[in-house]
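With one protein chain removed, the remaining protein chains of the complex are shown where they sit.
Right after this comes subunit A.
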């Protein structure tokens, strides 16, 4: 601009000098000299016009940014690429439109790049930087394992303090008795249980009874548990397929476990931690409150647990005889009137308003399709699960004198003379001595996940498939239509074990007829 004005001054002087004679020539001369000046001016104006068209109306910001950016070119920590806010207005990529990231090394060096031109100063000496700031990102924005470890130590210490301040003062050791056997879903259930037992803050003695003898598969799982004491006992009888037989065998196995407790005179709280149960940690703190015998509510998940509201009502069970359902009509009417909603089935104690035990909610299994019902439900179906009960370990000791007289002695209830299966509820002479835990049974602290594979389903050992599969046989029941496959020779029989389909529709190529499986309650109904 200075150039322009200077030349115009010169022009004016020249014009004033050459006033008289040479008008025509000098007029042409001056007019000639005017041309480059105006061209230049026009050129500058055009450039600015184009510039503003491209960049929007913030050209001054960009120019001040350029100035700022060239001031510190050697800063090792900055890779300056400027993001301007004009791109929002124009929408086109301008030459200055680059990403702004200020990345720096681990130190806290990172003075903010205040390239904003809007620092406002006022009388108070404002240090406020109003305007766009950089988003500071460190070079490797991922968790550092050492920091994670420190943080976990901190969390653990805080939780320890919480337990000391607000937790229950009692810390009796827990004795968990579990029955298991090798099957498809053992991994699913046992892994959950072993992790639950590993994080309980009190010492845990885990007694695992395995049907079919001690196996390596189960031992592999048990080695992952962090419990105070682990006992892996084998029961030589293999687990039968039928549900009733299974429950009988499980009862016998649990009695064996209790016999171990009795023999070793273990102290603490006995909990029947079935592997298909999901326990909340609160269950183990509630269990500490037991005096001799306690009862908890068990919720039921899976298999007909949700389709209809429970129709069990309150059943009063006196010494094995089932009394008539009271208030059944009213109960059913209430259920019908209530809005259809998710009603999980719960099995456990029920109390009156004073908190005294008056009866038991019992799981009443809904009939499956196609199941042949004899029309009569045997009384033993109304048994409560062992998981509903929590015992003081001393209740199974053989020494007399410690136990109150309303606890039956070991020989009476654990070895019944008539050969029937022992029932845990028989350990007390009457219901009134059972202590109800978990806010009088209203709080469900553990859930029974009734999801099992078919009894004859095959699964690879440790759920690991060998790479070299010799023969792969397609699953029999697939949703897509079967195409007839022409083969030269009939397919060879499938090898036993090793390869396998995980989902239970095992290869039945070898057997000619299709065996219709007996519908058992451990069939997968969960979609």
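Before moving on, here are some points about what is shown:
Keep this in mind: a contact is a pair of C-beta atoms (placed from the backbone, for glycine too) under 8 Å apart; a residue touches a chain by one contact, two chains touch by 3 or more; residues count from 1.
Operating definition for what follows: contacts and distances are computed from a predicted model.
Its record in UniProt calls the unshown chain "Exostosin GT47 domain-containing protein", which is the match among "Exostosin GT47 domain-containing protein", "F-box protein FBX14", "Serine/threonine-protein phosphatase 2A 55 kDa regulatory subunit B" or "glutathione transferase". Within the full complex, the residue among A:136, A:219 or A:471 touching the omitted chain is A:136. Residues of subunit A that touch the chain left out of view are 83, 85, 88, 100, 106, 108, 110-112, 118, 120, 122-138, 141-144, 147-148, 150-151, 153-155, 157-159, 161-168, 285.
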